[in-house]
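Entry: chain A
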Amino acid sequence: MARAMTPEEVPVRTSMRTTRIALALAAALFGVAPAHAEPTVKIGLIMPYSGQFADPAAQMDNAIKLYMKQNGDTVAGKKIEVIRKDTGGVAPDVAKRLAQELIVRDKVDILAGFVLTPNALAAGDVSAEAKKLMVVMNAATAIITTKSPYMVRTSATVPQLTETFGTWARKSGIKQVYTMVSDYGPGHDAEQGFQRGFKDAGGEVVGSVRFPVANPDFSAFVQRAKDMNPEAIFIFVPGGVQPAAVGKALAERGIDAKKTKVLGMGELTEDEARKSMGDASLGIVTVYHYDHNHDSVLNRGFVKAFNEANAGRNPNIYSVGGYDGMRLIYDALKKTGGKTEGDALVAAAKGMKWESPRGPIGIDPETRDIVQTVYIRRVEKVGGQLLNVEFDRIENVKDPFKARTTR
Partner candidate 1 sequence: MTTSGAGAAPVLSTRGLEKSFGSLVVAREISVAVPPGVRYALIGPNGAGKTTLVNLVTGMLRPDAGRIFLGEDDITSLPPSERVKRGLVRTFQINTLFPHLTALEAVTLAVCERRGHASTWWRGLPAYRDAVDEAYGILASLALGADCYQLTRALGYGQQRLLEIALALATRPKVLLLDEPAAGVPRGESPALFAAIAALSNDITVLFIEHDMDVVFRFASRIIVMVGGRVLVEGTPPEIAADARVREVYLGCTRHA
Partner candidate 2 sequence: MLGSFVGVLFDGFAYGMLLFLLSVGLSVTLGMMNFVNLAHCSFAMLGGYVTVTLMDRLGWPFFATLPVAFLAAAAASAALERALFRPLYRASDLDQCLLTIGIVFVSVAGAAYVYGTVQQPVQLPDYLRGAVTFGSLRFPVYRLFLIGAALVVTVVLVAALEHTRFGARVRAAVDNQRMARGLGIDVDGVFAVTFALGSGLAGLGGALAIEIVGLDPSFAFTYLIYVIIVVSVGGLASIGGSFVAATLLGISDMAGKYYVPQLGAFLIYLVMVGLLMWRPTGLFGRR
């Protein structure tokens, strides 16, 4: 809009001519998109490409590019065109607007991406109203997929991981646990999920604490946990800067993963966090749905291709979420024969099962949420390198939250 207004505002006598030129220019800039000779399928990617969550978005985007490079950009006779939009971080108002614009202006057929829960929830409304398939490739709050009947998820849900982990922890012999989570939505979900799984299996939660989201130094909280002297500590912090900071605080306080078991969501022992923590990360047990160290032929190929395309960087959960999301879109389009109506695509996606780099996964036909194997890993030194080594797994895990509510 605004381009046309700015020239009008110049306080010098605006001649009709300048106005007309400005309008023509504006029309040229924003006018009708050139007609395509080839039939296309447009995918609108809405992600926080800039700001605090830029790295997850970048990792996801890299995997999307890789998938398209490996599988071509034509499916069922249609060319796949991707339009990328930046939300700049948590901004549901922006995410919703971008989704609307993608649909009314760019005429996209599929919305995808979504690293952050509030943004996914906001765009969900648009997906429901416009009847467009929406693929959530990361955001992990359980309720998201209930927002639109056209939504599917290829990442994980927080309870899927934490509740399973809580149950596993009790079964592995731990009787008491102290939980530490970031004080915001996903943290609360993680705390609740883990505690529920752990208590239902007969464990005791001896205490819990929530740290502020913006928290540069964790030593006070870790010290507090240490003073409680629990048998095990469960930790959830968002990925990025904080895992390494928590890990370093653990090491400084002398919490030894051999004596006090340190449990956590997989973010805690991401590549960069392990590297920063060094040997202090040894023995930390985490739950996740993917690690580049997962041993399968498919994954080895995926990691190798990803490394080559991204200067040696390893894929992570964001990457695999994006990669599988693209796989889902491609397969659904093949099934519908290139039809892009939301109903057809979501019907095609329901019940879909395939082999992902993370192992066998599928889309629950009832909830449209992901069904997958949950891995329990421990940080170990393998050939001089600190790695997340899978040592236990729970297969075919559905989102327990929706399993309860739909029952």
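For anyone wondering why these and not others, all candidates are chains of the complex that A comes from, given by their letters.
Throughout what follows, a contact is a pair of C-beta atoms (placed from the backbone, for glycine too) under 8 Å apart; a residue touches a chain by one contact, two chains touch by 3 or more; residues count from 1.
Since the structure is predicted, the reported quantities are computational estimates derived from the model, not experimental observations.
**Student:** Given the candidates 1 or 2, tell me which one touches chain A in this complex.
**Tutor:** In this complex, among candidates 1 or 2, chain A touches 2.
**Student:** Give the list of chain A residues in touch with candidate 2 in this complex.
**Tutor:** Contact set of chain A toward candidate 2: 50-52, 54-55, 57-58, 183, 209-217, 219-221, 223-224, 227, 240-242, 244-245, 248, 251-254, 272-273, 275-276, 278, 280, 313.
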